[in-house]
Each structure stands twice: as C-alpha cells, then as structure tokens.
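The complex is shown incomplete by one protein chain, all other protein chains being positioned as in the whole.
So, chain A:
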Amino acid sequence: MTLRMTAVVAMASAVLLAGCEAGTRSGQEAPVGTASTAQIKAPSLTGGDSSANLQKRVDQALQGKTIAWVPIALGIPLADIWTQVMRSEAEARGMKLEVRDPNWNTTAALQAVSSLIAEKPDILVVHNPNVQLYAQELARAEAAGIPVIQVNMVSNQKTTAYVGADWPKVGRLLGEEIVRSCGKGSGSSGKVAIVQGEATSAVSLEQMQAAAEVLGKDPSIKIVSNQAANWDASKAHDITATVLQQHPDLCATVGFWGVMQTGAAQAVKSAGLQGKVKVYASGSDGKLDCDNIDSGLITKFLNYNSSSQARSVIAIASFMLQTGLPPSAVRMADYSPLQWMEKGNYDPALCYDTSKPRSPAK
C-alpha cells in the first residue's frame, strides 16, 4: 500500500518537473578575470551632452532596479548599518533593496542566494559566511548575468566587486599595535590571546595570516590561545575567561570583530583585569563599538566604517547598471580606509547609530 504512496510522490514530482521549462545548467562557466575591451559594449558618449540628458540616462538605468542583499544575519550593528544605508542610498536613486535574512543559518543563507538567482535581481550583494560556501552560486549568478558585489568577507570565487576591509592590512596593523604594547621592551608578559571569528571566513583566514606574520617576528610575544569563537560574543567570553584563569598575566587579547570581542572584554572586566589586559578589535562604525571604547572595555579599535562601505556598494551597483557592463567585465575591489579609535581620541562622526538613520533627503 505504501508502494502506491511512493508512486504518487513520483508522479507528483514528475508533473512538477514536466510543467516547467528548460533551465540553465549551473556551473562555473563564467569567464574569470578581466574582459577584453571587445567584450565591453558601453555606449560611446560625447562630452558635450546636456546635464538633462545625463540625468535621463541615469534614471533609465537605475529606476525600478532591484538590488538583492544577503547578509549572514540581521540584528547585528554591522549588518544593520549596511542594510539601512544601502536601502536609503538605493531608494534615493530609485532602486529597490531586497533583503534576505538567514539568521546565521548557512543552509538558509545558501538557499537564499540560490533562490535569488532564480528571481534574477539586477545586482546581487552577498556577505560570505566563509570562503567556499557561495563559490558555485556566485559563479552561477554571474553566468546568469547578475553582477555580484561581495561585502567585507570575500569568497574564493571573485566576482565583479569586493567592498570591504583589506584584511591582511587589518591583521598587520593590529599585530604591530600588539607588538608595540606587549613586545620586547614593553615590560609585559608578552602573552597574547587571539579570538578568531569563523575560522573558514576570509576575515579570519587573511587577518590571522598577516597578524601571525607580524607577531612571529618578535620572539618575546607568546600566543597563549588562538581559538575561533564563530562571531559569538558569549563564546568569546567563555574562551577568554578560561585563558585568563590560566594566564592572569595576559598582556592583550585581540578579537576579529568588535561585537564578538565585547564578550572577551567582559571576561577581562569580570576578572578584574580591565586596564591591565589590553583588548583590541576591529569592526564597524556601530554605536555599540563606540560605547565599548568610551566605557573602557575596548582599549583600541580599528574601524573600517561600514556605513561608507554600504555607500560604495551602491555606487558600484549604480556604475554596473549605468554602464551595462557584463558582470565578468569588472573585477574590482574597494578597500575601506581604516581608522584607529581609542577612548577620548576619535571622531564622534565615526559612530553610526541605527536608531538615528542618516538618510538622504528624497
């Protein structure tokens, strides 16, 4: 009897499949690398065109276009700032921002990306959970003619644009800062704890390599702990609390993301070591990060300014739509300028409060 059930399922799926049209095959068929000029079919323009015509052409290219955006999760300052700024910037140009929230679930995230490709947005913006997960899908998206912009965490599959921090540089700057305060001649124990994010994400991989290189040059620096907290503040807290029990003389802890490192900072504070153990992090221009700096939880912070990253994303999207270039014609990156912030020594304009959006006038 259950045999019949199986037959019915099979028939139902057959009907489902039969009722559909032929689709495209997935795969990494998109040409990689810079395209030759022959492939680029941008309209040739005269320099003496009127401003009104320019305005018209821009409107034609942008009005009603859809930018699809898949962060790892919403509800965190980083992603919320990106989303808020991207939306207001996009809407100011007559475009629409479609957001999918996988809520840290990579399975859902991958499905979101896949399904967006089926829906054919004009631009796809992704925040890669790790270097491999989306690789195939991003190639598939470009093959389907959708330019893909990757934000802050890059995939092994490079696409039209990467907008985000230069992570080796972040790693190097943080490493040099640590060497300055914990290295030879600092009079400290030289013990350093590293709290990585998701170990398979580009942020962790690239930052770690660069930092390790710098730290390795100073023999008095000892890395006593190097663990991945997977962007989770409570995990960072637990790891750091344990490290502090073993090494109360820890010189510094460095975290790969401000929000996560808040957990480590709290552990330092509850161990009564605030001020003695230096807490370093890099992160966005969120209000939370600024508050942590003000309250002394974070000693020194490297800001990559996520609100301006969001503006870059929209600018590149606008560029792709206005030029009509095929996705693979461009392989660019816009590395975010970095700024050091420490208590009493930073520009308050660097703190973006999502409850007070800086929306452009409409």
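We take it that a contact is a pair of C-beta atoms (placed from the backbone, for glycine too) under 8 Å apart; a residue touches a chain by one contact, two chains touch by 3 or more; residues count from 1.
By our rule, contacts and distances are computed from a predicted model.
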Name under which UniProt lists the unshown chain, selected from "Chemotaxis protein CheA", "Phosphate transport system permease protein PstA", "Molybdopterin synthase catalytic subunit" or "Monosaccharide ABC transporter membrane protein (CUT2 family)": "Monosaccharide ABC transporter membrane protein (CUT2 family)"
Identified contact with the non-displayed chain, of A:V151, A:V170, A:L205 or A:A310: A:L205
Of A:A61, A:A90 or A:V131, the residue in touch with the unshown chain: A:V131
Per the touch definition above, residue among A:S114, A:S186, A:Q274 or A:T354 touching the missing chain: A:S114
Residues belonging to chain A that touch the chain removed from view: 1-6, 8-9, 12, 16-17, 19-24, 26-27, 73-75, 98-108, 110-112, 114-115, 118-120, 129-133, 135-136, 156, 196, 198-200, 204-205, 208-209, 227-228, 230
